[in-house]
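Excluded from the complex is one protein chain; the other protein chains are retained at their positions.
On to chain A.
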Amino acid sequence: MTHLLTVDPTLIDWSRAQFALTAIYHWLFVPLTLGLALIMGIMETCYYRTGKQFWKDTAIFWQRLFGVNFAMGVATGIILEFEFGTNWSNYSWFVGDIFGAPLAIEGIVAFFMESTFVAVMYFGWQKVSRGFHLASTWLTGLGATISAWWILVANAWMQYPVGCEFNPDTVRNEMTSFMDVALSPFAVDKFFHTVTSTWVVGAVFVCAVSCWYLLKRREQEMARQSIKIASIVGIVAAVLTMATGDFSAVKVAEKQPMKLAAMEALYNGGEGVSLTAVAAVNPFQQPDYAKGEEPPLRIAIPNGLSLLATHKADGYVPGVNDLLNGYARADGTRELSAEEKIERGRKAIAALAEYRKLKAADANDARLPELAEQLKQDMPYFGYGYIKDRAELVPYIPINFYAFRVMVGVGTLLMLFFFIIGHIAWRKDITSKYRWLYVAALVMLPLTYLASEAGWIVAELGRQPWAIQDMLPTVAAVSDIKSGSVAFTFFLFLVLFTVLLVAEVSIMCRVIRKYNAEKPQTSTDNTYV
C-alpha cells in the first residue's frame, strides 16, 4: 500500500517535546499532592487524637493548599494518559496488551478512591464524623499513592520490559506474567524511590511555608509544630530516597548501562571506575565520546562508580564506546556491538515481514516455524532494526550528566537541611533568631523541585532513543500526525499550563498570606468551616 507519510524526524521531536512538557508540568503538582497528603494526614491524626482546635486549623490550612495543587495534578494527568494514544499510537498497539493493564487498574483501584474521598476531605467537615473524615483524608493519600504505584509499574516496564512475549500473528508483545510486570524489581525500586522523594518535596514545602511565617513573625506555633512534623518526615524520606536511589542505580547499571554511561559522561569504561563529582562537560553539545577524552576539570571519587553500580570496588562498568563497540562481560559472554545489534534487529524485522507474507499466502506453510524461531532468536534486538546510525543509541550526555548531579547534589543537601531544621525545631526555640534558616528553607523549595524534575529527566532522557528499552525506539512508536499539529498543541498546552501554573502559585501565595484569617470565598472552598 502507499504510505501517506514517511516518519518525519520533526514529528518525533515535537511528540517527545509535548510528552516531556506534559510530564514535567504534571510532576510539578504530583509530588506535592503525595507529600502533603502524608503530612496533613499526620496533622489530622493529631487532631483526632487530641481534639484540639489548633490541630484542626493546622490540618485545614495544609488541606487548602493541597486542594489548589490537586486540581492541577488531575488536569495535567489526563493529558498524559491519552497522549499514549494520540501521539504514540504504534506504541499503544505494540505493547498495549501489557501497558494498558496498569493504567486500567490505576483507574479502577486508585482514581475512584482518590476522587471519592477527596470530596469528603473538602466538603465533609460538617457532614461526617471526625473518624470518617480522618479516614477520608488518609484514603485520599492512599489512593494517590496506589495510583503512583501503577503508573510507575507502567513506566518501569518501559525501562525494563519483562513478563511478555512477541506474537508475530498479532504483531505485538503480549503479557505472559502479570506478576512479573506488577512486581518487576525496576517497578519496586522506582515506586519507593519516587514516592519517598515526593515526601521530601512535601516536607520541604511545609518547612518553607512555615519558615516564611517565622520570618514574618506570624502563626509561629502552627509553623513550629508543622516544621517538627515535616522535619521528621523529611529525614526519613530523604534517607529512604537515597537508599532506594542506590538500588535503582544498580538496576540501571545492569539493564540500562548506556544511561549510566551518559549520567557519568563515561566514554571508556573499565574496572574500578571512579565516580565523577564534577567535570566541565560542555552543556551545549554532545561530546566527541569516540575520541575517548576525559571531560576537563574532572574531580572524581576513586572506585566510586564501580562501587555504586556493581557494589564492588573493582567492578566493571562499560563506557559509551564499550557499549557501542561491544565488550566481554565478566561471565565470559560478549556484549554485541551497535552494528551487530542493528543487524540482528534488521533480521528480526525481515523475519517478521517474511512470516506474515507466508502466513497470508498459506497458514500451514512449512517454513513458518523456522521463521518464528529465527524471529524469537533475534527479538531481543528488534528495536535496533529501526536505528540508522550508532550515534542514535547515545542519549544526549550533557543533560543527563548535569541532571544527575543536580538530583544527587540537592538530595544530599536536603538531608543536611532536614537534620539541622529538625534538630533546631525539636531541641531549641525555632521561632526566633534563626533568620538564616528561614531563608535557607525558602531557597531549598525551588531547589527541591529542580532536583525532583531532574530525576525524571535522567530516567527518561537517559533511555533515549528507546520508548521501550531495546524493543521500540521512539521513531517506530510515534503516531501518523502532521508535525505541525503536534507543534501547535505543544504551544497550546505550554501556554495553558503556564498560565494555570502562575494562577496556582498566585492563589497559593494568597492563601498563605491570609492563613486561616480569611473566610472561605465560597462553599466550594469550604475546607475551612
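General remarks:
In this text, a residue touches a chain if its C-beta (ideal position, glycine included) is under 8 Å from a C-beta of that chain, and two chains touch if they have at least 3 such contacts; residues count from 1.
Here, contacts and distances are computed from a predicted model.
Among the names given as "Dihydroorotase", "Zinc ABC transporter, inner membrane permease protein ZnuB", "Carbon-monoxide dehydrogenase small subunit" or "Putative cytochrome d ubiquinol oxidase, subunit II", UniProt records the absent chain under the name "Putative cytochrome d ubiquinol oxidase, subunit II".
Check A:Thr45, A:Ser92 or A:Ser337 against the missing chain and you find that the one touching it is A:Ser92. The missing chain, though absent from the display, is touched by one residue of A:Asp13, A:Asp57 or A:Glu174; that residue is A:Glu174. Take chain A: the residues that touch the chain left off the picture are 1, 3-7, 67-68, 70-72, 74-79, 81-82, 84-94, 96-101, 103-109, 111-120, 123-124, 127-128, 132, 167, 170-172, 174-176, 178, 346, 349-350, 352-353, 356, 385-386, 475-476, 478-482, 485, 489, 492, 496, 499-500, 502-504, 506-507, 509-511, 518, 521-525.
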